[in-house]
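Every protein chain except one is present and positioned as in the full complex.
In order of appearance the chains are A, B, C, D and E, and numbering begins at 1 in each one.
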Amino acid sequence: MRPEGRQPDALRPLSFEMGWSPYAEGSCLISFGNTKVLCTASVEENVPPWLRGQGKGWVTGEYAMLPRATHQRNRREVQSGKPSGRTQEIQRLIGRSLRAAVDLKALGERQIVVDCDVLQADGGTRTAAITGAWLALKAAVAYLMEEGVLKTDPVIAQIAAVSAGVVNGDCVLDLEYEEDRVAETDANFVLTSTGGVIEVQATAEDTPMTQSQFDQIFALARRGVTDLCAAQLKALGQ
Amino acid sequence: MRPEGRQPDALRPLSFEMGWSPYAEGSCLISFGNTKVLCTASVEENVPPWLRGQGKGWVTGEYAMLPRATHQRNRREVQSGKPSGRTQEIQRLIGRSLRAAVDLKALGERQIVVDCDVLQADGGTRTAAITGAWLALKAAVAYLMEEGVLKTDPVIAQIAAVSAGVVNGDCVLDLEYEEDRVAETDANFVLTSTGGVIEVQATAEDTPMTQSQFDQIFALARRGVTDLCAAQLKALGQ
Amino acid sequence: MRPEGRQPDALRPLSFEMGWSPYAEGSCLISFGNTKVLCTASVEENVPPWLRGQGKGWVTGEYAMLPRATHQRNRREVQSGKPSGRTQEIQRLIGRSLRAAVDLKALGERQIVVDCDVLQADGGTRTAAITGAWLALKAAVAYLMEEGVLKTDPVIAQIAAVSAGVVNGDCVLDLEYEEDRVAETDANFVLTSTGGVIEVQATAEDTPMTQSQFDQIFALARRGVTDLCAAQLKALGQ
Amino acid sequence: MRPEGRQPDALRPLSFEMGWSPYAEGSCLISFGNTKVLCTASVEENVPPWLRGQGKGWVTGEYAMLPRATHQRNRREVQSGKPSGRTQEIQRLIGRSLRAAVDLKALGERQIVVDCDVLQADGGTRTAAITGAWLALKAAVAYLMEEGVLKTDPVIAQIAAVSAGVVNGDCVLDLEYEEDRVAETDANFVLTSTGGVIEVQATAEDTPMTQSQFDQIFALARRGVTDLCAAQLKALGQ
Amino acid sequence: MRPEGRQPDALRPLSFEMGWSPYAEGSCLISFGNTKVLCTASVEENVPPWLRGQGKGWVTGEYAMLPRATHQRNRREVQSGKPSGRTQEIQRLIGRSLRAAVDLKALGERQIVVDCDVLQADGGTRTAAITGAWLALKAAVAYLMEEGVLKTDPVIAQIAAVSAGVVNGDCVLDLEYEEDRVAETDANFVLTSTGGVIEVQATAEDTPMTQSQFDQIFALARRGVTDLCAAQLKALGQ
Partner (left out) sequence: MRPEGRQPDALRPLSFEMGWSPYAEGSCLISFGNTKVLCTASVEENVPPWLRGQGKGWVTGEYAMLPRATHQRNRREVQSGKPSGRTQEIQRLIGRSLRAAVDLKALGERQIVVDCDVLQADGGTRTAAITGAWLALKAAVAYLMEEGVLKTDPVIAQIAAVSAGVVNGDCVLDLEYEEDRVAETDANFVLTSTGGVIEVQATAEDTPMTQSQFDQIFALARRGVTDLCAAQLKALGQ
């Protein structure tokens, strides 16, 4: 039995507050159950130095957690002078995932930075971040199109992310913290609305998983992403 | 004329959401107009090394801003490897102010860390942080008393903070960003509910202020803190 | 056509020099074609602070590249003051993979650090590192058993790693640098000799891959790991 | 009774050695009793990047203490990799105070950096630093005028700084170390020779001060700055 | 008696593998007994910023040790965020020594970086590094001449380095680790093939050496460098 009687293939309650931030070009406060991530997309009219003059844009992501987003307080990363390995891994994942959804040529020589700040953490923060980041990005692009800065939409794919894993031998979707900390396997999937595979990261903590378990959690993730994509479109009013 | 027709001695609309964070021992999401700061108080059953074995507790504060809390995105401080001078100044101010409100002996050998994370910044973030931090601290102490960990309340003073300054020659209370960036003088006052002075930080940016201007802004601050203290008590249900 | 006429499902020429380092408790200089990684396993009679007194051991990995292991010289990471995000990701991957192969209780309260230093880099450095690291670990454990420090072998699984990906629409095994830099998808698989799945990391660079492509590269990886495991046993003289 | 029978409103013995450094464009070794600060003003014919091309100059201050300036040796800040929060606060204070005394347009597109290095510390180092820094700055400007680089004097105000505080319930001026470490309140005032208020920083360590105490220490500081300004002029030979 | 019956004035067995690295413009894997250093010379078509536009080139060296090059594992320097003092000293020494062998004008506005990575350490790593670095540099220059980039050879001197010291009162050449750790004096000499003195670094650990001891070890070093230079020429096929 999962917490609160959730079915193995059920997502937690979802919510999206588009435009939560008054200053960002695009923003979304996304919740996967008790996990809350504020995603803000900032448009900058320049690109990183190594990309200058190539007529292409860039999309990148940053990720952080408030110190008391979690059950126990965590030390701020600025205190140790650098982002942890975990933070860097997640940032790179968010950036890669978003770039796979964007035609960087069509974006033009500008950059969109999507900040994903975890206000509350109850498992699945990186998948909530990616799912919300796509919405913030989409909103920022809508803003650029309204302003006439962009003529065509550079967002060429709809993406969402979800976790799945093996907990006490059962394959389950969208793990919360209590499940995550005892899971045998934890996996994150970034998929497109049309079934394309952008990123798979599956890790067996102690016991290797079987091929069959891997196949089952992948199937759960596909179903979860389908639901997330539907909810994203609704949040965009489509 | 001030933005939105505000009177020189008027605070911006205030709001307090006690218990915003489900995990922290005490928390408050405070708003001074568009400035929003999430204050969470975390209780730790140990003290910094230099204080061990002295039968006294410690209270400290940390402060940060989300990168897109502001009109323009700011780089995360973790990227430059250390908190900026401004951040450190504010953190030290929050910690000193809170400690002036607490009997550290009565707190016992434990530490309360109050994190003040600015979600939106429209001027006055440090004063909102202190005013909200006191509420989060108070809630954490209430929790410790309910749990029977503390028998007597170590919070011996009620404190709040507000800014005041000289803008285009006029003395005004609680500056918002548009006022702050053109102010001749910006000052922050941390005062107790009974008129005690905990901290005064007044800075003339270009033009020195006159003694009379200093006296006027101090008077505005005293009035502001009186209103803030009343609102704090209301937020605590008293 | 692949470089040097290699078949899509063929590994590059493999070589293993066990005991390359005269000082380490276990070592292996592994080559996957032109990729050469020196793996040394060092036994330390203590564990990280957070694990002390639990009667369990620890296995961890570190990874680095010589500045001129590559076609163009890279700046040393010590110059920028911290390991890059990529390095940290790989280090975490090596450590997790090795720990999945070891019964940490049976290892006792000691640590084995496996250093993977890339002397030459021609693609697949992280998979060569894991495959060689398992051999160095195995040799260090053999040393501990010969010395009578360990009575039973704590290595409970045989693991190896290989990359597979989509290059110009073709699914291929064990990409070399020239393939890797133009690949649509690059994936790394850490598997056990008995078909268990320890880690899957698949990344589509520009174009999402199809489910069918993902299935094909996974099948290639399974075949590759079978061959690598056979070669590992031969290197151990079994 | 104060140490050595000093009156509550008396400064410690002052001394100024103008031109102590043979290389700096302006310099002053200032003493407030046993506190000795070497202030050197360096002229640089460029401005920080964010100010370029605006036809304005910049004045900034740096502050440090020799490790054995104090009764107990302090660790060098370079060992911890960054200036402490206290050092940064003082540096920012020195810079702001000096800039309030200078017409940056009249300075032209150049920078004056005033280094304040504490050779001996017996309380009041930051106020001695500001008072001496103004003299070093003034000397550097005199040098630029003699050289014909500047036609008009950009120093538009005379400033000095002094501390005042509450010690054992008494309001006293210019605290030395033995007083400072037991003071209830410590405050620093940067004022102009004509009574203008540039910076007030008052901090109650344990007990909030009363409004009346604040007013008294402010009055002491005004008297102290008047004396310091007279001594500054004498040091300049005016 | 020295280890393995070596004579006081004898070098350890030498070996040179030119061209060990397939990617570097010049490379040499050098061994002084069990000490093995991989030296790679990388040509970069630019110079450090402070040298631009002067029609001169630059030669610099970097030095590092693999963590398990030694009997006990050493922590990677990147973990502590900066090269150690020892590493920096050695890097500076390598760079200075190489530059003394090169006409920087004749090199043209380009840089050669020689990386010296110690794969195994048994004493004398810095002298092996310098001796091998000169060979790698020479090979890189030969490559530039073959490519027609350089018309004349900018290498104007042949250099080599060796250690000598006082061990248990005896003056000996080319100390290995077991000697080095008990030596009263350790000295490193960088000399030219024609008897020129480039660098002398002699350090008495506990007991000062006598003038006569200093003269003896210098004489040993001169003899050692003569042999090293002959071996270098042989490695170059001359």
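Everything below uses one rule, namely that contacts are C-beta pairs under 8 Å (C-beta built on N, C-alpha and C of every residue); 3 or more make two chains touch, one makes a residue touch a chain.
Note that the structure is predicted; figures quoted are calculated from it, not measured.
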Which of the chains on display does the removed chain touch in the whole complex? D, E
The listed residue (D:82, D:110 or D:223) that touches the chain absent from the view is D:82
Among D:24, D:187 or D:225, contact with the omitted chain is made only by D:24
Contact footprint on chain E, counting only the chain that is left out: 81-83, 85, 88-89, 91-92, 96, 100, 157, 187, 191-192, 195-211, 213-214
Over the whole complex, note the residues of chain D touching the chain we left out. 21-24, 27, 34, 38, 40, 42, 44, 62, 64, 66-71, 73, 76-79, 81-83, 113, 115, 117, 119-120
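Methods note: only the chains that are shown with their structure count from here on.
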Which number of steps is the smallest that gets you from chain A over to chain D via touching chains? 2
Using only the C-alpha atoms, find the rotation that maps chain D onto chain E and quote its angle between 0 and 180 degrees, to the nearest 5. 120
Centroid check, CA-based, most central chain -> A
Return the distance between the CA-based centres of chain B and chain C, expressed in whole Å. 51
Between chain B and chain E, what's the gap in Å when you average each chain's C-alpha atoms? 59
Going by residue number, chain A touches two or more other chains at 81-83
Looking at the whole structure, which two-chain pairs count as touching? A-B, A-C, B-D, C-E
